[in-house]
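Here it is, the structure, as structure tokens.
Heads up, one of the protein chains got dropped from this complex, but the rest are sitting where they should.
Every chain is named by a letter (A and B) in the order it is written, and numbering of its residues begins at 1.
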Amino acid sequence: MSTLELKQVTKTFGATKVIHGIDLAINHGEFIVFVGPSGCGKSTLLRMIAGLEPVSTGAVEIDKAVVNDVPAAERGLAMVFQSYALYPHMSVRQNLSFGLENLKTPKPEIERRVAEAARMLRMEKLLERRPGQLSGGQRQRVAIGRAVVREPKIFLFDEPLSNLDAELRVQMRVEIGNLHQRLGNTMIYVTHDQVEAMTMADRIAVLKDGRLEQFGKPLDLYNRPANLFVAGFIGSPRMNFLSGKIAAVRNSSVDVALDAGGTVTVPCAADGALAGAPVKLGVRPEHIRLTDGKEADVKLSVTLTEQLGGESYLHGALSSDEALSVRLAGQTQVKRGDAVGLMLADPALRYLFNGETGKAFPPLA
Amino acid sequence: MSGISEQSAKPAAHPVSDAVGWAWGMLGDVLDGPFRALQKHIGANKMAYVFLLPNLLVFGLFSFWPMILNFYIAFTGGQSVILAERPFVGLGNFRELLDCPSYLDPKTCPVAGFSFWTGIWNTLFFAVVQVPIMVVVALVTAIILNRDIRGRGFWRAVYFYPVMLSPVVVAVIWDWILKRRGILNALLEDATNGWNSLITTRPFAVASVFLIGFFAGHLFLKVLPARLKPLYETQFKPLMLAAGLAVVTAVMMLQGSSFSFDWLALPDYRPVNWLIDTRSGWPMFWVIFVYTWAHLGFYMLILLAGLQAIPKDLYEAAEMDGTPKSRAFWRITLPLLMPTMIVVLVLSLIRAFQVFDEVYVLTGGGPGQATKMIIQHVYESAFIGDAKRYGIAAASSVLVAGILLILTLIQLTATRKKAGG
Partner (left out) sequence: MITTTDVSSFLTRRRSPHGWHWTDWLSYAYLAVGVLLVLLPIFWMFMSSIKSPRALVENDPRLLPYEQLTIPAADGSRQLGVFIWTKPDGSKADVAFVGPRGANARVYELANPSEIIEVPRTALARKDIIQPRFENYTDPTIGSTQSRTFNFLRYFWNSTFVTVVATLLTLVVNAMAAFALSKYKFRGRDAMVIVIVSTLLIPPTVILVPLFMTVSKLGMLNSLWGVIIPAIATPTGVFLLRQYMLTIPDELLEAARMDGASEWKIFWRIMLPLSLPALSVLAILSVMWRWNDFMWPLIVLTQSEVFTLQLGLSTFKGELNDNMHYLLAMTVLTLLPVTLVFVFLQKHITTGIANTGLK
């Protein structure tokens, strides 16, 4: 059993604070993804867990023991680096066995583990090559293999797929997923790509500016984003945000008067908000439907249509000059310059955020 | 990725490199024990100090400490190497060095001052003459090698080769060449004798007449009125004039006439004592020559690297603009090479100021004091003869260090400019 717990962890470089007190508890066997835009501190957080970066304040606990002062070498973790960091002067076999030799693992044991990892990652034929003689995908597998042979308590991945082309990335995503299935270890995976996060994670930690924005299962993040940032970050294409004001507060819903005209009802708890307060209405492009006639909530002047065959996107502006995107199933006749009426999603799929704090209005219980 | 095309690449393993790698690993493992224990004790980050320690010890003991000590010794007298036994003499040493009615005439100085100022003036002369000559020759060579020259690697290597030789070897070779009964004198003597006997032979006379005729014919063509030119050119070519004259000469010689070219004869060659001749500038000339011979390749290499660092597309752009080659040289090559030039200039100046090895072995500073350089003065004051005047040597060093410091600071500024620009 290996669990990881972060308690009020902060990190300061010189005078700048880059991690502002993060609390996180990770269970054994979980696949956790740290996601966020570049500069959000996700890599720093991972390196602090690894022991490559000292913790400024707070505590990192592995299996209930504080490891703040335990050197990286002794934490029993393994890491896959963004650049793979394979030792260029060693063969693949030496790359894999270097760590085990440092731990004074007996020779036969080293050989057994290297052979097993090589088989698992299908690189038996590459063992005598140098990293310079491998393709990008092969290097990636060696880097993972180097972590696997260590049989670590926790695997750490630092944007491991960012140097691969799109096709390989999808393939490696599946392989890492399979690896997790098979080994059952705890894995922490850092990426800036929300698709990777959504597809791989058991739970996702969304970070921004050194703060934890939300931590939860992928679909929870999609269905119940805690704030504007998470709502905008998770989901592709991005959620549309429309400005408006609270027109009326009811028992189980709020009426919002949009700047773009029209009033929509959002079922949620008002959370103490009063009429007239500024809000943002969030609607995902895939939840918007075309309509004509009176039931249209807003009107969109289309500036661009993208036809992908199986689906289509409309991009345009509302009367308030706010940009808005719509995803339609199948193909469409709408052209640039057309004005179309839109129905802004089922009420249950509308999200309302505080215009000042960005926090989501809590859904009805 | 390049690896895909290298599927057939040889495996990394190799018996020799394996053995070396194994030995390397073993040695590392043996040393790892104590270092690992130390690391456990002080933490990984403090290991930086452990890695620095040996270097700092040696630096401190053999660079910094002596530098400080040098100032102290400069103010002490006596002949002892033990500091405590050296009496403090204040500015005495400096007075001995600097107390001259005229620095330009070292003979007016005290003994130590005479030696010091002789060294300074000789070194100054050496540096001022040697550095420009060497830099210019190095630059010319580098520019030629930067042309589209076949076998550039070969030429570059040959020019660089003397740099690898030790000063002693260089001095021995040139001493052997420049001895009174040396190769150079033998060659010059042979050449003189050869020439003097050549000019008495008939073929030489015929050939000379032919050549004279040829050039005279050309000259004639130049001064001829334009109207007569076509006639002359078609009927009366310079070559024919020359050939005719030569034939006439040959015939006349066969008939018994004697043409004498004795006036071309050189006086009999008298061997020169290149390195010992006190009345000529030859010793200094050869010191400069040999030193340049030995070090030219280094500066040539630096300048060549500087030239090759100039992007080729600049020249292509200039060519597209219709810039003449010579203009491209003055307006592109030289300005872009300037930082390297400055580094080369200052570096060679600093080195020239510290010249010792080659000159000491070649001439020993002689004849008399004619090639005695400043470092030789320091060396001899401290380590030669019965009176070991460490104080004088140290005081001289302080003065020389001052000069070198100024030169070095100029170099550092120049280097920084180069790095920045």
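Everything below uses one rule, namely that a contact is a pair of C-beta atoms (placed from the backbone, for glycine too) under 8 Å apart; a residue touches a chain by one contact, two chains touch by 3 or more.
Quick caveat: nothing in here was measured; it's all calculated off a predicted structure.
Checked against the full complex, the candidates B:Ala23, B:Val128 or B:Leu187 give a single residue touching the omitted chain, namely B:Leu187. Although one chain is not drawn, the whole complex shows that of B:Ala205, B:Ala352 or B:Val378 it is B:Val378 that touches it. What subunit A contributes to its contact with the hidden chain is residues 47, 50-52, 71-74, 77-79, 81-83, 85-89, 98-99, 102-103, 146, 150.
Mapped onto subunit B, contacts with the missing chain fall at residues 24-25, 27-28, 31-32, 35-36, 39, 44-49, 51-52, 54-59, 61-70, 73, 81-83, 140-141, 144-145, 147-151, 153-169, 171-177, 181-183, 185-187, 190, 293, 298, 301-302, 304-305, 343, 350, 354, 356-357, 361, 364, 375, 378-379, 382-383, 390, 393-394, 397-398, 400-401, 404-405, 408.
To be clear about the criterion, only the chains that are shown with their structure count from here on.
Subunit A and subunit B have Cα centroids lying 65 Å from one another.
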